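The complex appears here minus one protein chain, its other protein chains still in place.
Going in written order, the chains are labelled A and B, and every chain counts its residues from 1.
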Amino acid sequence: MHFPGAHILSVNQFERADVEHLFDVADSMVPYAHRERMTKVLDGAILGNMFFEPSTRTRLSFGCAFNLLGGEVRETTDIKTSSISKGESLYDTARVISGYNDIIVMRHPQAGSVAEFARASRVPVINAGDGPNEHPSQALLDLYTIRKELSSHGQGIEGMHIAMVGDLKHGRTVHSLSQLIQLYPNITFTLISPTELRMPGEIVEELRNNGHTVIETEDMEQGLVGNDTVYLTRIQEERFSTKMEADVYRGRFRLNEAIYTRYCQPSTVIMHPLPRDSREDANELDNDLNQHPNLAIFRQTDNGVLVRMALFALTLDVWQQIERTSREVNWYTERRF
Amino acid sequence: MHFPGAHILSVNQFERADVEHLFDVADSMVPYAHRERMTKVLDGAILGNMFFEPSTRTRLSFGCAFNLLGGEVRETTDIKTSSISKGESLYDTARVISGYNDIIVMRHPQAGSVAEFARASRVPVINAGDGPNEHPSQALLDLYTIRKELSSHGQGIEGMHIAMVGDLKHGRTVHSLSQLIQLYPNITFTLISPTELRMPGEIVEELRNNGHTVIETEDMEQGLVGNDTVYLTRIQEERFSTKMEADVYRGRFRLNEAIYTRYCQPSTVIMHPLPRDSREDANELDNDLNQHPNLAIFRQTDNGVLVRMALFALTLDVWQQIERTSREVNWYTERRF
Partner (left out) sequence: MHFPGAHILSVNQFERADVEHLFDVADSMVPYAHRERMTKVLDGAILGNMFFEPSTRTRLSFGCAFNLLGGEVRETTDIKTSSISKGESLYDTARVISGYNDIIVMRHPQAGSVAEFARASRVPVINAGDGPNEHPSQALLDLYTIRKELSSHGQGIEGMHIAMVGDLKHGRTVHSLSQLIQLYPNITFTLISPTELRMPGEIVEELRNNGHTVIETEDMEQGLVGNDTVYLTRIQEERFSTKMEADVYRGRFRLNEAIYTRYCQPSTVIMHPLPRDSREDANELDNDLNQHPNLAIFRQTDNGVLVRMALFALTLDVWQQIERTSREVNWYTERRF
């Protein structure tokens, strides 16, 4: 992929070399995200952060990533405040908005909408989630986290064992992550879900066709055994027709310290795309693991900032100018990264 | 008009010399809006972008214009989040908010509210639309666009022929634009609308009294003949008492390529304040004209940024310092302006 000026719409755009280039750039962002140094490399540039559906975490992550590179952020957070309700086409919206900004991040409830918007946009567009379809920066930050966590144990992605747990039918993140992991050879996927919420057949088939091992099971305990990474997901309540229907599955699979200690390897990395549902009847990932050194869920969101900084730096082609525009941070920064 | 510190509330404030000064400053903003150069002339200044009624396009246009001059933007986008619902007067709101910002852009659903706010404000206020009343920056960007488009054909505003089409009764933009065009002599206005949605009589009378020619008609095809500019408008659904009442008029006048080719001069500029209603039953300006070189609707919104940058630069009196604080842009900027 040629990054400068590219729209980032799907994980399918990425070859392994692209992913690794992106991850290297993300690594170079650490001093800036950790507030050891600051950079103004995008001083004067404007991000249009267009959220036609709420997603506080993703919106803030992209916004802060752009600020950390020195750019400004203009936001739209509510579709009802938009001309679209007056019959404006996405084509028109894109033509207009792309005249204001240097790059656009867009989230939209409809599958395909961001790609349609991008076709009319005059500036690069990053898909921050188009309904049940794609959310490439999430998959990228997940894979980046896996790489980083495993490498701290002296391992790599190649040949790893990963368990995915929960609503694998509706979970956009596990679909995209599976797709992306496949760029590396010889992965063993253990897919743990209720039968009704299994990973879509065509994804399983594709994984197998590409030479990976896929095990499907409803038995969480046994499924957890032997994995390098466990990736938990939330029941996507909003994708069910009724809350009651979703409630059948809420709380079915729960990981806590006792289960982890009994079934997982001592070095198994625990991941979750967040938000996790901590209400008592769900509690899919117990708070008794909060201090566990292998709980990577907050490192995941921290990594999200790094990956998004890298996406901006690459698509706006400033990644090689960052150091030149940087200096030490002068304010209080004692943090616990 | 003396720009420094002035409130921009109405097109009536502007004499022809003011308009031309503003347009010259807007011209000088092109390299910054097109991201050839960047400026920090308003580094440290804060815009209060107060939208007590949704208007994404206008809000983003003002916000980006201020960012492009190097300033910061603080926004309020929802009247329900405001103290006004607790019985606070506009006087109090203005006194307080004007202590936070260097300049305020305000949109409000009530006619006269922005002027009332401005009287109590301690900093310059720009009216971004007060209900059906005024929206001066829209009229200014429209006239700026006409000037620019005609001048690319070697023409000027003086003596031009303009057709205005659609809901001329409720259309705030056509009222204000008519007022502004009058600063130039000898204009021919062809007003094309359903009888019930005719331009208000007092405006027509004023135009005639000032020596302009006004033709009123319900026949769009014949009305289009012989114009330098065609300015289309949306049926202002929200100004009718019921949607059904508005529906009587939606889709009555539609411009498409066939009609354009048959009735308009080959150089006729096509304008629309946007959003245009592209739903099938309205489709007031057909997508088959999207690639037409005379379709100026997206150049209009691009010009909006220039005109708003000029308004900020003039009211905050920095227009002569812009070059001094500028430098080349260092990020990816291949765009299609």
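Observations, loosely collected:
Assume a contact is a pair of C-beta atoms (placed from the backbone, for glycine too) under 8 Å apart; a residue touches a chain by one contact, two chains touch by 3 or more.
All of these numbers come straight from a predicted model, not from anything done at the bench.
Screening A:60, A:115, A:225 or A:289 for touch with the missing chain picks out A:60. Residue-wise, the contact with the chain that is not shown comes from A:73, picked out of A:26, A:73 or A:139. Remark: the residues of chain A touching the chain excluded from display are 35, 38-40, 54-57, 60-61, 63-64, 67-68, 70, 72-73, 75, 77, 234, 237, 274-279, 282, 287, 290, 298, 301-302, 305, 329-337. Take chain B: the residues that touch the chain left off the picture are 4-5, 41-46, 48, 72, 74-76, 78, 80-83, 86-89, 91-92, 95-102, 122-124, 315-318, 321.
What we mean here is this: only the chains that are shown with their structure count from here on.
Averaging C-alpha coordinates per chain places the centre of chain A 40 Å away from that of chain B.
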